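The complex appears here without one of its protein chains, the remainder shown in place.
Chain naming follows the written order as A, B and C, and within any one chain the residues start at number 1.
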Amino acid sequence: MNDTAQIFDITAIRAEFPILSQKVRDKDLVFLDSAASAQKPRAVIAAMVGAMETQYANIHRGLHWMSERTTEAYELTRDAAARLLNARDRSEIVFVRNSTEAINLVAHSYGRAILKPGQAVVISGMEHHSNIVPWQMLRDSHGIELRVADITDSGELDMAAYEALFADGRVGLVAITHMSNVLGTYTPAGRIAAIAHANGAKVLFDGSQAIVHRRIDVQAIDADFYCFTGHKLYGPTGIGVLWARRELLDAMPPFLGGGEMIASVSYERTTWAEVPHKFEAGTPAIIEGIGLHAAIEFIESVGYPAIAAHEAALTDHALAKLSAIEGITILGRAQDRGGVVSFTLDQAHPHDVATLLDRQGIAVRAGQHCAEPLMRRLGVDGTARASFGIYTTPAEIDALATTLERIREFFA
Amino acid sequence: MNDTAQIFDITAIRAEFPILSQKVRDKDLVFLDSAASAQKPRAVIAAMVGAMETQYANIHRGLHWMSERTTEAYELTRDAAARLLNARDRSEIVFVRNSTEAINLVAHSYGRAILKPGQAVVISGMEHHSNIVPWQMLRDSHGIELRVADITDSGELDMAAYEALFADGRVGLVAITHMSNVLGTYTPAGRIAAIAHANGAKVLFDGSQAIVHRRIDVQAIDADFYCFTGHKLYGPTGIGVLWARRELLDAMPPFLGGGEMIASVSYERTTWAEVPHKFEAGTPAIIEGIGLHAAIEFIESVGYPAIAAHEAALTDHALAKLSAIEGITILGRAQDRGGVVSFTLDQAHPHDVATLLDRQGIAVRAGQHCAEPLMRRLGVDGTARASFGIYTTPAEIDALATTLERIREFFA
Amino acid sequence: MFEDVRDLYNAEIIARGRRPRHMTRLAAFDTTARGDNPMCGDRVQVWLKYAADGSIAETGFDARGCDISKASADLMVEAVQNRSPADTRAMFERFRAMAQSGQCPDCAAFAPLKPLAAVHAYPSRVKCATLPWHALMAALEGAKDATSE
Partner (left out) sequence: MFEDVRDLYNAEIIARGRRPRHMTRLAAFDTTARGDNPMCGDRVQVWLKYAADGSIAETGFDARGCDISKASADLMVEAVQNRSPADTRAMFERFRAMAQSGQCPDCAAFAPLKPLAAVHAYPSRVKCATLPWHALMAALEGAKDATSE
């Protein structure tokens, strides 16, 4: 772990997160549940407070100082998000509540207007429910076929199986995770997109987990849609981003109707505002958008190379430490993986494990992780999952490992 | 204005809003744009900060302390919202981003699944775009007819015209504002609902403005759906509430698909969680929900009787003061009205008025107020609008009136 | 290390969690229903056989889930034995109240469920304890599914 110590100063980083100094039941908080939602650095909290205390009004429609300033601050987030994803243009950034809404937006708008009944949507065998259910709803309402690309036993996308799904030429869209929230697997986005494009399909990446650990370049991977959710990226809840190629957004009908997204309204006929406003009906999550900007700047200030190196080292450390525990099974052994480790213990159910860990101040997630079909594929009812963030330390992983040993004894 | 001075201590209330002590261009901020979005009291800011600094994790799925505490805090907001609206049951409260999403949810779910092509939806002639466009989209996709109940020249709902729209028995739903964001008019919700119900239709009230100024009792007015948006009620952006009768929610299909809203997922068949979770896909606006709770408690601590009296007095004062200005036209003369006053000056366009007011630190809104069809009905291109909140003082209204006089001179 | 969890993870619960006594599918039954806790993947199936007088003659269950839900199902089977459906429903309401609050006004009536009394101190585990009961209620009503939320 000495390499990361050189790359960045973990003590300084931890000091940016006020919650990390909280005690839980008189124990130090060991927060290993960042994949569910990350903690917030001071800069994010300060940006939100600053907006509310010094510079707040509704945006886009006001001619006064407060509204102008707030609009400017909010719209700067669009620039920051475009930069973060290396989007061609800021107008390709659509603000949504979270990844779930982003995927639903695409399923409703692109799915119902551009995909034709009889076409197929391809997902993978390791999707989060948020990237399964919208496509099932599209299937049931619009006559789309849903195809699932299986995973290998090591928890990677089975590329041969994936490619075979295109054989009949009916696939219109691929919607696939860029990193599994259960197995930690990164999917080979560039190859996935190339195969989709070679077969005339568009591709959406669910980057909810991927963008937390690694630099994303939507042009380099040649994506058509990419989404992420602010609260996992050290930002506020209530704000997320859908990126899509401008020409796709232009061709898509709006999703929600209301204020902000119109060009003109009469009872007979309403015309839509330009992209991205066409997709942003109603008063947006203004304060949260401003908070997300601070989160993006925080990420940029630490830098993805350092984040990726830190988390890769932590993950290696965790895999080594946990593998050494008797009776543990680690799910997923992908070559290319992010900071998420799922496991089961032979002696104890994941819930019981999580409850006992919690009593020692160690927060992990247990259950199906919103990925029930993947649980079935793995042949388990659920797992316990430890996930790492920018503030996680090797000592926290050691505490997890030691406590797991004790839990085995407790249930022996 | 002496009555309200007795009712509550405006100085103490203003002290709760940090932003009110800001200077704008070296002038005191006179914020008369609360109908667009209200400022946030300390309690709301503190609740959000407290959540992020001491007690944060993703909710509903976690077995650890942080998640349990956060879930509890978030779910307490549901109780508070149910209390605020006098809902029968907390499960009738669905969290959404804002009023716009609430109305779209009803249009998508109730509209497409329960209303039949050929049935009609009735709106009024003074709706916000957010309560027009979703119904137009439903009309265009689902074959619903859109009917508009005209308003009278005094800016009230024309009850005879409204009732006449039911003659052919085809109206399935009425969707109507409970208070106009342009005219200030309160609509007679109880009578509107009674007529709708007598004709076999359900009724949705857009309470975005109404709930800010007055106590709402969804049972007393016999509503079927009621929505409001947190940011106008002194709460955070990114959070709003849809209330609906339990039996309607039970009958409605989900709107967005994803995590949190399912009972079980397999590729073939997915079943939905219980109401209200069925309608809450993905990670919700957790921090904002917690902030909304603080906003509701703030409202409750001041009390609606005091708020309503204060704002009624302010509105009377504003109507008197502004009417005395030469060349001013006040739009809307409803008997029953809330703290919103729209006007035009003969000598100057509303934008120019707003810009000049802004230079004196006075924030009003100018334009169409997301109500283009209403502008047409009123025969204006736009208006300037002053709107009042819990923190507005008579002195601020006096400053507005005086400055308007000067603006007339400027443009004379 | 874990002395503080012995209130919930007591000997009775651990024993029944590991080796439930009644985790069997009834060969002959009158009604059955399934309970799901979607957030965590717990699932319980309950089978019921009525006596001639309408009371519960026999109950069996199958469960995938944690020690708490299995132990709760196992205790439930014994607690409802020979009870009328109405009685059983009332018992569920009291049990649910106890699981949520830790208070049980007339505990004597369901002493067999006492080993679960501490679950209220573990808010996210309350659903584990009530899940088998939701399935039982669904079975009594002739429904097929229940969720514990």
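Basically, contacts are C-beta pairs under 8 Å (C-beta built on N, C-alpha and C of every residue); 3 or more make two chains touch, one makes a residue touch a chain.
If you're wondering where the values come from, they're calculated on a predicted model, not measured in any experiment.
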Which displayed chains the hidden chain touches across the whole complex: A, B
From the listed residues A:Ala273, A:Ala309 or A:Val380, report the one that touches the chain absent from this view. A:Ala273
Given B:Glu75, B:Asp381 or B:Asp398, the one touching the chain that is not displayed: B:Asp381
Given B:Ala366, B:Ala386 or B:Ala401, the correct residue touching the omitted chain is B:Ala366
If the hidden chain were put back, which of A:Gln22, A:Gln39 or A:Ser67 would touch it? A:Ser67
Tell me, which residues in subunit B touch the chain that this view leaves out? 348-352, 355-356, 359-360, 366-368, 372, 375, 381-382, 403, 406-407, 410-411
Quickly run down the residues of subunit A that touch the omitted chain. 60-64, 67-68, 71-72, 262-264, 271, 273-274, 277
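Just so it is clear, only the chains that are shown with their structure count from here on.
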CA centre of subunit A versus CA centre of subunit B: separation in Å? 31
For subunit A paired with subunit C, centre-to-centre distance based on mean C-alpha positions, whole Å: 37
In subunit C, which residues are in touch with two or more of the other chains? 38-40, 125
Note the residues in subunit B that touch 2 or more other chains, in rising order. 61-64, 67, 262, 264
